[in-house]
Structures are given as structure tokens and as C-alpha cells.
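Sharing a structure, written as C-alpha cells. Questions coming.
Of the protein chains in this complex, one is absent; all others appear in place.
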Amino acid sequence: MRPSKRQPDQLRPVTLERGVARYAEGSCLVSFGETKVLCAASLEERGPPWLRGTGKGWVTAEYAMLPRATHERTRREVNSGKPSGRTQEIQRLIGRSLRAVVDLHAFGERQIVVDCDVIQADGGTRTAAITGAWVALNDCFAWMMSRSIISINPLKDHVAAISCGIYRDMPVLDLDYAEDSTAETDANFVITGKGGIVEVQGTAEGKPFSEEEFLSLLRLARGGVEELVGLQKQTIA
Amino acid sequence: MRPSKRQPDQLRPVTLERGVARYAEGSCLVSFGETKVLCAASLEERGPPWLRGTGKGWVTAEYAMLPRATHERTRREVNSGKPSGRTQEIQRLIGRSLRAVVDLHAFGERQIVVDCDVIQADGGTRTAAITGAWVALNDCFAWMMSRSIISINPLKDHVAAISCGIYRDMPVLDLDYAEDSTAETDANFVITGKGGIVEVQGTAEGKPFSEEEFLSLLRLARGGVEELVGLQKQTIA
Amino acid sequence: MRPSKRQPDQLRPVTLERGVARYAEGSCLVSFGETKVLCAASLEERGPPWLRGTGKGWVTAEYAMLPRATHERTRREVNSGKPSGRTQEIQRLIGRSLRAVVDLHAFGERQIVVDCDVIQADGGTRTAAITGAWVALNDCFAWMMSRSIISINPLKDHVAAISCGIYRDMPVLDLDYAEDSTAETDANFVITGKGGIVEVQGTAEGKPFSEEEFLSLLRLARGGVEELVGLQKQTIA
Amino acid sequence: MRPSKRQPDQLRPVTLERGVARYAEGSCLVSFGETKVLCAASLEERGPPWLRGTGKGWVTAEYAMLPRATHERTRREVNSGKPSGRTQEIQRLIGRSLRAVVDLHAFGERQIVVDCDVIQADGGTRTAAITGAWVALNDCFAWMMSRSIISINPLKDHVAAISCGIYRDMPVLDLDYAEDSTAETDANFVITGKGGIVEVQGTAEGKPFSEEEFLSLLRLARGGVEELVGLQKQTIA
Amino acid sequence: MRPSKRQPDQLRPVTLERGVARYAEGSCLVSFGETKVLCAASLEERGPPWLRGTGKGWVTAEYAMLPRATHERTRREVNSGKPSGRTQEIQRLIGRSLRAVVDLHAFGERQIVVDCDVIQADGGTRTAAITGAWVALNDCFAWMMSRSIISINPLKDHVAAISCGIYRDMPVLDLDYAEDSTAETDANFVITGKGGIVEVQGTAEGKPFSEEEFLSLLRLARGGVEELVGLQKQTIA
Partner (left out) sequence: MRPSKRQPDQLRPVTLERGVARYAEGSCLVSFGETKVLCAASLEERGPPWLRGTGKGWVTAEYAMLPRATHERTRREVNSGKPSGRTQEIQRLIGRSLRAVVDLHAFGERQIVVDCDVIQADGGTRTAAITGAWVALNDCFAWMMSRSIISINPLKDHVAAISCGIYRDMPVLDLDYAEDSTAETDANFVITGKGGIVEVQGTAEGKPFSEEEFLSLLRLARGGVEELVGLQKQTIA
């Protein structure tokens, strides 16, 4: 039995709320149960120097947690002088995931930064961030279209992400903190609307896992992402 | 005429929402109009090393802004390796303001950190932060009393803060960003429930100001803080 | 009775010695009693990048203390990798104070940096720094006039600063370290030669202060700054 | 056709040379073709503070590249003040991979640090590092046994790693730099001697990949790791 | 002819002024012509952690320049986050030079830090610093004797330093900035009162130098240091 009483293949209640950051070109407050991430997309007319002359734009992401998003207060990373390895890993993952569904040649030499700030953390912050960031990015592109900066939405597909894990020998979908902290295997899947895999990360926390176990996690993830993409579609409709 | 059509002595709509951070011992989302600050108080059983053996506790604050709290995206301070001078100035001010109304000997050698994270910034973030932080701190002490960690609330008084300024030669209360960016003089007042002044900061942005002007700002601030303290009282009632 | 036997409204002996830094365009060693600050103004032909194209110049300040300026040795800030919050607060204050009396359009897109290095610290280092920095800046402008870089002194007025505080329930002027470390209220005032207020900072270290107390401090400060401006006038005569 | 003329399932020539670092408790210079990594295991009697009282030891890894390991010189990370995100990701991966096959309760509250320094980089540095680090770690444990610090080798199994990718629509094993820089999909697999999966990381660089493609990569990886484990066995025999 | 009209073996006017830092246990303002360094010795009851249990004390030095000590303003090192290589080289040299004449076992597990802050720089700041630091250190030990912390002065000998160089093919003593910036060879010598060499550093800025040239520099240095030691003796008499 999962601590949350959910079925093995059951997501937590997911909400996607658009337009929450008044000044951002696109924004979305995403909740996966008690995990809440504020995603804000900012259009920057001047991209990084290495973009110049390429005719290409860039999409990047930054990730952080409020100190008291967590059960115990976490020290601000600014006070240790640099983002932690974990933070860097996650923001690189979010950026790669978004770029996998964006036509970078379709919006000029501009940069869009999607800030993903975790307001509350109960497991799965990176997957919630990716799922919400897609909505913020889509709204940013919509904003650009409404101002005739671009005429076609550079998004080629949806992208969403979900975690799975083996909890008490049972493959389960969308781990919350209680499950995550005791799961034997923890995996994150980033999958597009058409079902293509963008990123797979699986880690044995305890004993190594088998190919069969891994495939059962992948199957759960496919189902979860399908639901998430359905919610993205409703949200932007 | 003020850009917001407010009267010179009129606050923006102020709201104080308790209990917004599920894991914090006390929390408050404060809004001064479009300025929104999430204040979360965390009890730490182990205070800083210099507290040991003093029999005293400590209250401190940290302050930060989400990158897209602002009209234009602001760079994360973690990426420049340290909090800016402005950030440090503000978090020191919030900490001093709270400590002015706390009996530091009344809760043991513990530390309470109040994190003030600006979700949206439209002027007056530091004054909103102080006003909301008091509520978060009060709820943290209430939490401690409910668990019999302490038996009396160490808060001796309320404290709240408001900005005033001279906008187009007119002393006005609670500047929003549009006023703040063009005001000739900008002042912040931190005042207790009993009317004692805890901190006064007045800066001539353009031409120097006179004693009379300064006193008219102080008068406006007194009125504003009285209202804010009234709201604090309603909120915790 | 004050530890120094001074009257409540009595400054410490103040001296302003010009030309102490052989290579600087303007310099002044200012003493407020045992507090000694070396102020050196440096003309930089190339200002910060954001000045370009504005037709404006800039005046900024940096502040530091020698490690053994203080009773106990203080750690060098370079060894902790960044200026402390206190240092940043003070150097921003000195810069704002000077800019309040400078016509920034009157000396081209140049920058003048006024370095204020505390040689010895016995309270009031920031107010001594502002008072001495004005002399260094004036001499820097005189140097520029003597070389026909500019034809009119861009200084529109004098500016000087003094601290006041409530020491044993008595409002007193120009706190030395012995008073400062026990004062209930500590305030710094930056005032121009014509009596306009540029900056007011008042902090209750212990119990909050009343409007009346604050006004008595302001009155003391006015008298003190008048004397300081008189000394500046003698010095540059 | 692969640039190196290898078969799709063919590893580069792999060598594992023990005892290359005279002062280390265990060491191994591993080559995957032109990729060369020097792995050195250091026993530290004092582990990190959080180990104390747990009865457990710890195995961690650090990773770096010599500046001219690469085709173009790479800037030293010490000069930018911190390890890059990529470096941190890799060293966390190496550490997790090793810990997956170590009984952390079997060597006391000690720490073993395995330094993996890339002498030459031609793709696959992290997989070579994991494969060589296992040998260095094994020799460190052998050294401890020879000195009767421990009596049983805490290694429960072998672990090795290999990259796979989809290069010109063809799944291939052990990408070199020429393949890696143009592959559409890039995956790293960390697998134990018994065939358990410790870590899976798959990233679509270009278009998303399908489950079938991913499974063909996994199959290649299994074969590759089997060979690598065979070589480890020969090496330590 | 030297720019300063000095004889090849002639020092600049040297002064050593004691007791200039009111709060330091020992201090000395040393001038070698226009080069002025403020040396302040601070006794710290708690030395660095690695001293504990050794029965030994430690003498260390720190070195810095005021930004406008130089002809052109120099950026503060705190703003680049760390002491420069040059600064570290110099402060290590000063520390080693002092320790060469101190009996470290004669003052307990205490540390003395000698801060050498360059007020004005006209060449030879490190040699002036060493020469003045000896006086400050001597006065610090005298202070400790006067308070019966120690009964014997741990200084075993004098130590002083001087630069020499080959300027226009002529070996000269005590280079000022005008000479230093064009000298072909630049050498610093640290020599004790008894004539023992503590440190020799010779660098060919342009073409390499011969043994003969080097010996002529050493001969000049011996004469210079003898004079400096004579002045130290007068100063502390």
C-alpha cells in the first residue's frame, strides 16, 4: 500500500494554473499534489554571445527552491556562493527537455529563460517543473505571436515528465517524498506528446534493478505522461 | 494625482494570508497591491555558535526575489556568487525590526529564521516583508507554545513598516513602483504597535529634503502603520 | 556625563588635512577624534559601461577598514571573498551622499571613485568618511579645473555627516566607540551646506524611540553639520 | 560505417593498468581507445563529519580533466572558482556507481576517495572512469586487507559502464568523440557483474527516441559491460 | 645617473615611526622615500587550529595596498574575491622573513599577525614592509613582556630587506618605481642583523644576468641592510 493510498499507476492531483506571474511573458504554477513549482518564461531580446550570427534562438532554464519549501529548512545556495551539483543537474535537464520540442530556428537570435522556483517540495520537483515549464513556454510564444514577433509557434510537440520508482518491490508512478526517500529505484522520464523519449534517468538507490523492472517503470511513465499532456492541452485550450 | 489614483495617505489593498507554507512553523503571504512576499518562519533548535552559553535566542531574516518578480527579469544572485549589497541591507533591516519587538531571552538558545521571498515586486517589498514577517514569526511562536516549547509569546509588541515619499512635490504613503522610480525622496519607517520608532531611513533621490517634508512623511507613516497593525491583529485573531 | 567629558552637543576635535595621498587627484585625511579616515579621489577617464552615451558622469565610493583600525583585529574582507553587508551599506551611503551635491552632467562621461580607508576606528567612521570625501572630491574637481578638463566646479553645495544617539537617556552628538556600543538609539544624518537633508538613518538598538527623541537628534545633527561645513570651508580656502 | 571502422557492437581497445600511482592505496590507468583516465583511490581514516557514529564508511569520487586532454584546450575549472555542472554530475555518478557494489558497513567509518583525472579525452570519459575506478577501489581494499585493517573485501560485485548511441540511425557501442558529437541519442549504462542495472541515462540530442531504440542500446551495453567485467577480472587476477 | 640622483649604493631617506596604530600591540610606519607602509602587529591568544598541542607559537603576515597608493588607482582585491598571486607571494615572504628570527617556542601557542598595509607605493613595498614589520613585532613582544605574558623577547636577531637591481647596466640599491619599472634585473634580499641570508629572490626582467652581476647586487644589499638594521636599533632604543 502506498502511503498516499494511491494506486500504483495513479498520479497525484495535478493542476496547471496559467498567468500567475504578472510581469512574465508566460507563466504557470504547477502542482503535483503538495509539490508546487512556479514556472515563469522570460523573453530576452539579447541571447548569450555565442548565439550571435547563428540565426538560432535558445531556451534555457533555471531552478531553485525556496529555503522553506522543504520539511526542514534548506540553506540558500547564494550563501554557499554557487548552485549545488543537484541544482545544476536539474536545470540542465529542464533546458534539454524543453529544447527537444522547440524549433530553435523559428524565433530569431533570442533567448527564453524559464525560471522554475519550487514553492513547496514533496517529491518530483523536477518532473513538475518540466511539465509546468512547457505551459509557461507555450504562453511566452503565444505572447510573441500576439505581438507579431513571430508568426508560428516554435513548439513542435508537448513535453512532460514524471518519476517512477520501485517502492516496497512494487513499481509505482509519481513518487511523493515519503515514497521517494525509501524507494529502491528511482527513475525520471521525459516524454513528448507523440510518445518519443527525450530523457531517461534511472538510479538504483539500493540494489541494482533488472531490465524487466525498468520496463515496467517505463510503461507506468508512458501512462502518466499521457495524462499530463492531456492536462496541458486542456490548460492552454 | 497618483498613478494609482490613490489618496496621498491611502495604502494599497493589503492582505495577510497565514499558513501558506505547509512545512514552516509559521508563514504569511503578504500583499501590498501587486507586491507579494512569502514569509516563512523556521525554528532551528541549534542557533549560531556565538549564541551558546548566552541563554539568549536569535531572530534573523533572509530576503530574496524570484528572478521574474520584476518587470524585467533580474539575474539570480547565486550566479554572481553572493547576495548583493541591496539584499544584505534589506535582510539586516528585517532582522533588526523583528528583534526590536522580541524578548530574546524568552525562547532559549534557539534561532528563528524568517525567509522573505518576493514573489512579485511592485515597490515596497521590504516594508511588506517586515509586516508579513511579524505574522509568520507570531505563528511560529504560537506553534512553539502549542507544543509547550515555551509558555509565553516572546513578542512584546507588533511591528510593521511602510514607505513614504515625495512624489511630484506631494508627500504620499506606500509608493508603488511607478511612484518609487520617480519620487524625489524615498523613506521607510518601521514602527511598533505602540507607536515607537524602530527604524527610519530617508534618502533624497534628487534634491535634498527639508525637516518639514520629513515630518510630513513621518506623519503619513504613522497612519499607515496603524492600519497595518490593525490588519495584523485581525489576521491573528 | 559622556565618557569623553564632552557636552551633549560637542563634536570631537575634527581635522581635515588635504593632499595626503601624493598620487590621487584629491585627498583628505579626516579625523573625528581618534577616528581617522584617508579619503582619496581618483579620476577615471572611462566610467562604467552603462554611462556610455548618457552624457553624464558618475561619483562612487569604496570603503574599507585596515584590520587593526579596531580595538580587536578584524579579519580582512578579501579573505572571506566579498565585502560584508556593512561595508556595502556604507559605501553605497557615501556615494549617494556625494552625488546629492554634484552636477553629474558637468564633467563628462567620467567616473570619480572616492576611496575611504579607515586607518583608525573609534566610532563614526562613515560620517567622518563623508565629511572628508567631500574635500577630496572638491580637490579632484579643482585639479580638473587647473588642467582645463572642466571649467566650472560641478559641486553644487557642501555635504557633511554626523552621528547622534541617545546615550543614557540623553541625546548626544558625534558618538565615539564607547558611547556607540552602549547607545539605545543610533542615527546618522547627512546634511548639505544649505541645510537640506540628504539621508537620515535612525535605528533603535534597544527600545524604540519617540518622534520627540528623533527630532532632538536631528537638531543636534544640524548644529554639528554646520560646524563641519565651516571646517570644510576653512580647509579649502 | 563508423568513423573508427568498428562493428556496431565493438568496444575500442580497452586496457586497465594497475599500480600507476605510486602513493595511492589503489590505482588504475584505464584506456578506452584514446580516452585515458587515471583513477587513484585514497583511504582517509577520517570520513566526513556526518559519518560519525553511523558505523558506516563512505566511497566518493572526484573527476576532472587536464586542460589539454581535449582537442581544444579547456579552461581550468579552478579559474572559474567552482566545478562545472558537468563535472559535478559526473563525479556524483561515479560515486553512486561504486557505492552500489560496496558494503558500506564493512570497512568502518572511513572514507575512500577515488580521483578520476582524465589525461586524454576522446569520448566516454565517465564510463572509462567508472570501469577503472572499480579496479582502483578493489586494490585499495586489497591494500587494507594486506594490512589487516579489514579482513573481507567489501566489494560485493563488479561494476562497469559503457556508452551507447544512435549514430546515423544505427545503434552503436562505446562512442568515441567523432561519433558522440554527432549522435542523435546518447546513453550511459552502469551495470554490475551479475547484470543488474545501477544507472541508466539516456538523452535525445536531436529527435526523441523510441522504446525499441532504447532497448537495442541496452542490449549493446549489456554485451559491452560483460567484456569490461571480464577485463577487470583478468586485471586483478 | 639614477632618476633620483642617488649614488648607486645610496638608500632613499628611511624613517621608522613607532606606535602609530593606537590599538595594535606593536606598530610602525616605515618610509623608504615615497613608499610608506603601515605595519601593525596583533597578538591573538588563539592561534590557528594546527598549532594546538605543539607548544609553539606562530608569526604570520598579511599585505595589501590602498587602491590609490599607486600612480594609477588599483582595483581592490576584495572585489575580485581573493588576494592576487602577487599579494600572496609577498605576504608569505614577509611571514617567512620574520619567523627566521623568532624563537617560536618562546611565546606559547599564540599567534602574532603583522598587517602590512601600503599607504603609498613608490617601489620596494615588500622590503619596506619587512623592515617595518620587524619593529612592530619587536614592540608587540615588548608589550607582552611589560604585561608579563613572556619574560624574554623571542626575537633572536634583527631582520631587514632591500631591493637591488641592474638599472642601465649599473647595479643600484633600493629601486624606486621609476627605476624598478625599467630595470633589467630585480632582486630582493632579506638579511639578518648578523649578516645571515634569509631569502634571496632575483629575477631577470629582460636578459639573464651573470653570477658576477648577482654578486654585486648581493654586496649592495648587505650594505643597505646594515644601514636599515642600524636604524631599527636607533628606533627601538
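By letter and in written order, the chains are A, B, C, D and E; residue numbering begins at 1 in each of them.
Everything that follows uses one rule, which is that a contact is a pair of C-beta atoms (placed from the backbone, for glycine too) under 8 Å apart; a residue touches a chain by one contact, two chains touch by 3 or more.
Not measured: the values here are computed from a predicted model.
In the whole complex the chain that is left out makes contact with D, E.
The missing chain, though absent from the display, is touched by one residue of C:G81, C:G108 or C:G195; that residue is C:G81. Contact with the undisplayed chain is limited, among D:E17, D:E44 or D:D157, to D:E44. From the options D:E77, D:E184 or D:E205, the residue with contact to the chain not on display is D:E77.
Residue positions on chain E in contact with the hidden chain: 81-85, 88-89, 91-92, 96, 100, 187, 191-192, 194-204, 207-211, 214, 218, in rising order.
Against the chain not shown here, chain D presents residues 21-24, 27, 34, 38, 40, 42, 44, 62, 64, 66-71, 73, 76-79, 81-83, 113, 115, 117, 119-120.
As a working rule, only the chains that are shown with their structure count from here on.
Steps from chain C to chain E, taking the shortest chain of touch contacts, total 1. Placing every chain at the mean of its C-alpha atoms, the farthest one from chain A is found to be E. Look at where the CA atoms of chain B average out and do the same for chain C: the two points lie 28 Å apart. In chain E, the residues that reach two or more other chains under the touch definition are 81.
Because contacts link the chains only in sequence, without closing, their graph is best described as a line.
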